[in-house]
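One protein chain omitted, others in place.
Every chain is named by a letter (A, B, C, D and E) in the order it is written, and numbering of its residues begins at 1.
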Amino acid sequence: MNDFDVITGREIGVGHNFSRRVATRFQDVNDLPDDIKTAILGVQEKAGFIPNVFLVLARRPDEFRAFFAYHDALMNREGLTQAEKEMIIVATSANNDCLYCVVAHGAVLRIRAKNALIADQVAINYRKADISDRHKAMLDFALKVSNDAGVLGDADFETLRSHGFKDEEIWDIAGITAFFGLSNRMANLTAMRPNDEFYAMGR
Amino acid sequence: MNDFDVITGREIGVGHNFSRRVATRFQDVNDLPDDIKTAILGVQEKAGFIPNVFLVLARRPDEFRAFFAYHDALMNREGLTQAEKEMIIVATSANNDCLYCVVAHGAVLRIRAKNALIADQVAINYRKADISDRHKAMLDFALKVSNDAGVLGDADFETLRSHGFKDEEIWDIAGITAFFGLSNRMANLTAMRPNDEFYAMGR
Amino acid sequence: MNDFDVITGREIGVGHNFSRRVATRFQDVNDLPDDIKTAILGVQEKAGFIPNVFLVLARRPDEFRAFFAYHDALMNREGLTQAEKEMIIVATSANNDCLYCVVAHGAVLRIRAKNALIADQVAINYRKADISDRHKAMLDFALKVSNDAGVLGDADFETLRSHGFKDEEIWDIAGITAFFGLSNRMANLTAMRPNDEFYAMGR
Amino acid sequence: MNDFDVITGREIGVGHNFSRRVATRFQDVNDLPDDIKTAILGVQEKAGFIPNVFLVLARRPDEFRAFFAYHDALMNREGLTQAEKEMIIVATSANNDCLYCVVAHGAVLRIRAKNALIADQVAINYRKADISDRHKAMLDFALKVSNDAGVLGDADFETLRSHGFKDEEIWDIAGITAFFGLSNRMANLTAMRPNDEFYAMGR
Amino acid sequence: MNDFDVITGREIGVGHNFSRRVATRFQDVNDLPDDIKTAILGVQEKAGFIPNVFLVLARRPDEFRAFFAYHDALMNREGLTQAEKEMIIVATSANNDCLYCVVAHGAVLRIRAKNALIADQVAINYRKADISDRHKAMLDFALKVSNDAGVLGDADFETLRSHGFKDEEIWDIAGITAFFGLSNRMANLTAMRPNDEFYAMGR
Partner (left out) sequence: MNDFDVITGREIGVGHNFSRRVATRFQDVNDLPDDIKTAILGVQEKAGFIPNVFLVLARRPDEFRAFFAYHDALMNREGLTQAEKEMIIVATSANNDCLYCVVAHGAVLRIRAKNALIADQVAINYRKADISDRHKAMLDFALKVSNDAGVLGDADFETLRSHGFKDEEIWDIAGITAFFGLSNRMANLTAMRPNDEFYAMGR
């Protein structure tokens, strides 16, 4: 077995070795287009393993390409720091009961924030986390976008502005929340599993 | 004033002519990249007007491109009918209190289903709509993906299969729900307005 | 078949002609008392058709008489405008998932407000509707009466007074909300169908 | 001071004697029409005191007349027993946080059921009350009508029929729930106070 | 049959005499340790009957001892008055749908407050009760501890301090709420029945 086997899913979901499992639904992936195979092998080389989100979403190449293009458009923008973006992802994904996103992005948050404790704090109760009031206001807004966007009003914008957020950053907070809301739902649909490697990263 | 003026937003939100307004937040759009301008003018030529979602999202070209690539990947797939896809959009967008998406996709649903009444029925209470039990099960599942994806289980898949849905169609239902959940949140963030033209289309 | 047939329900729920259907439960109506028959024929002459709520509630003449007496007492009062009263009905009926009331009173709202768009806006998300802040405060209060009347307090009255509402008008808002809350529940109990004619009226 | 003073509200809300207070909002009632005065004095003669709901609603004679006509139409019907009707009122009014209705109809329930304990049981948690499974099913349905009528379906009717309820009785359960839902909202709007006499009746 | 029979549960749940029943689950209690038997007989001598909570929890002597030690630590402290403590218990137990605790502590509240009406008012809607604004703020806080303790913040403490509560009393409010939250859950688990004697005490 080699990387190609893994990518094409021949090893997925086999046996009792939970750590190799990718998802409990939609497990079989057939031959992948070259660009997706190349993208996945690139991630593997950089991270040392292939995050399962790549393997699960690769089932649908067009959606895969759009998903990661959207992801990159939001995550590569200037404005919010990488740690701030990951805090938003972890807090809203926990609120959406998404195991994959909390574990995977919790790892990234610990690394970006250089803080071994922050991910668990933000996931479980960000109001009790060792973060600034500015960041708590950012997460209050993200949770409101996630849970009740229909009542968003000018007062919500004013609150964020009073904490120094610019309008483009407000869009970023909402955009990341909305995009990972999509991701959370796809992960829960597919029962996507976090790779074992994520749990201990950055601790 | 010409189309270009509209696209670049110079006319957006001006005066009391609600029907020209696009959004009450993030109203200014500057020069657009050529590919986005071309895309928008193409839609205008086909529809007779520019749906506001294009103008609002054009503020961020990379996200615009990814958004519509994702949209097309889901909406152009074989499997579910166009009317079924629009029913999912209307039901979940109503649940998310998204005025833009209910009005715009309600119009498309009426046209696709050749049914002047179905959009209002699905938006307000799909359980009382003149649709089949199969479609009610489809919408039950979509609402569950939208509101509580963390509890999705094998029994939900079995219910859909008993109504004849294939696994790829189940992914489609969830994918459309998840994608328009993103769209609903961005529309509520920006206070995106449905174009006046949508309200009466297909009635 | 003539009007009398319709009133006595002999044609109700027959065949696939949805537009003739009144309700999917409690469909049979027997001979009606003269005063109710006269009332219904009067409405038919004025509207051109018999709104289904008359046929469904006619099953119980005493409740029918009290229902419309209550309706008229609230709707014929001076104070709130007819458009304001219909906005309250549409917003709270949407919140109660009542297809009949949203479609029927949405039609009346469009006519009373001489506005083709307002009913859909108020039904889906009144916070995004093209209405004044005063009317949004009116609907905030109506929704609170509908969903959580037990926490109503003096501050709620003060908010409405600051928008110029008098105490009798506050009673009107709550009374209309409470009465149509009753109506919504009876319509959902009986699976009352909006007449097809309502959907396009006033657009 | 005499009865007429009480009826016209001159004594209402005066002093610290809570037991005389009727409501903390909309307290003043002016001269009453003769038919309403007669009705109220009739109740007083029968009950020994004037239940505050009469005084509060008398502020609006037309609504008063319709309210009690509706009340009588439902409560005087054959079918459900008086105790069953009062159980429905107490359970749904408690769910709606309505102090007046729980206390006043709790008294009536104790008397009708000849059971000193049943009202508190039904108000606090009817699932733990000393009532039959049939009555628990009746109250399950009433609560569903009260809280989520939009999802009522044929299965709910089947459940009630399996417990021996006829269709007209199902209408009664829902009608009483819907009517007292109106009453609960008006009582909470007006901060209507239960008369002190009710608390101990039937214990 | 004698007291000992009752304590050991031999008479529990027998026959149709509801008033003797203790719980519908976990009904059998075997021989009790001497200290618990002594404690129970002491309560019986003082109250004239054995509150069922003693018999139900006696099933597990170690938990029994800790439960009542915790109870006494909170209830015997100086600070809040006995009536205030009972108001907290009644309001939060009603919110937790706990029949036993509302009925039993409602009786104690009536006695402690020397007020025959207060228990029903606090149980059904404390916002409408004849209590001070200070006590309403106390119960607002207790309900927040009960329903959503994760969002408690400094502002909640400030509100209570503005009503004159000291920090130790704030702990008392929360501690009593938390402890009776445990008690409410155990009572609902065991279907613990209030003794008939409680219903009329203090009226």
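Here is the rule we use: a contact is a pair of C-beta atoms (placed from the backbone, for glycine too) under 8 Å apart; a residue touches a chain by one contact, two chains touch by 3 or more.
Note that the structure is predicted; figures quoted are calculated from it, not measured.
**Student:** One chain isn't displayed here. Which of the visible ones does it touch?
**Tutor:** The undisplayed chain, in the complete complex, is in contact with A, B, D, E.
**Student:** Which of these touches the unseen chain: D:125, D:146 or D:183?
**Tutor:** Here the residue in touch with the unshown chain is D:125.
**Student:** Among E:65, E:163 or E:203, which one touches the chain that has been omitted from the display?
**Tutor:** Checking each option in E:65, E:163 or E:203, the one touching the absent chain turns out to be E:65.
**Student:** For chain B, which residues touch the unseen chain?
**Tutor:** Output for chain B: 150-151, 153.
**Student:** Considering the whole complex rather than only what is displayed, give the residues of chain A touching the chain that is not shown.
**Tutor:** Interface residues of chain A facing the absent chain: 18, 94, 97-99, 102-103, 106, 116-117, 120-121, 123-125, 128-130, 188, 191, 193, 196, 199-200, 203.
**Student:** In terms of residues, what is the contact footprint of the unshown chain on chain E?
**Tutor:** 25-26, 59-60, 62-63, 65-67, 69-70, 72-74, 96-98, 145-146, 149-152, 157, 167, 170-171, 174-175, 177-179, 181-186, 188-189
Basically, only the chains that are shown with their structure count from here on.
**Student:** In the chain contact graph, what is the shortest path length, in steps, from chain A to chain C?
**Tutor:** Contact-graph shortest path, chain A to chain C, evaluates to 1.
**Student:** Shared touching chains for chain D and chain E?
**Tutor:** Touching chain D and chain E alike, sorted by label: C.
**Student:** Only C-alpha atoms count here: how many degrees separate chain B from chain D in terms of the superposing rotation, rounded to the nearest 5?
**Tutor:** 120
**Student:** Same residues or different residues where chain B meets chain C? The copies count as same if more than half of the interface numbers are shared.
**Tutor:** same
**Student:** Can you give the whole-Å distance between the Cα centres of chain A and chain B?
**Tutor:** About 24 Å separates the centre of chain A from that of chain B.
**Student:** What is the distance in Å between the mean C-alpha positions of chain C and chain E?
**Tutor:** Computed from C-alpha means, the inter-chain centre distance equals 45 Å.
**Student:** Mind checking the centre-to-centre distance between chain B and chain E? Centres are C-alpha means, answer in whole Å.
**Tutor:** 52
**Student:** So which bits of chain A are touching at least two other chains?
**Tutor:** 150-151
**Student:** Which chains touch, pair by pair?
**Tutor:** After working through each pair, the chains in contact turn out to be A-B, A-C, A-E, B-C, B-D, C-D, C-E, D-E.
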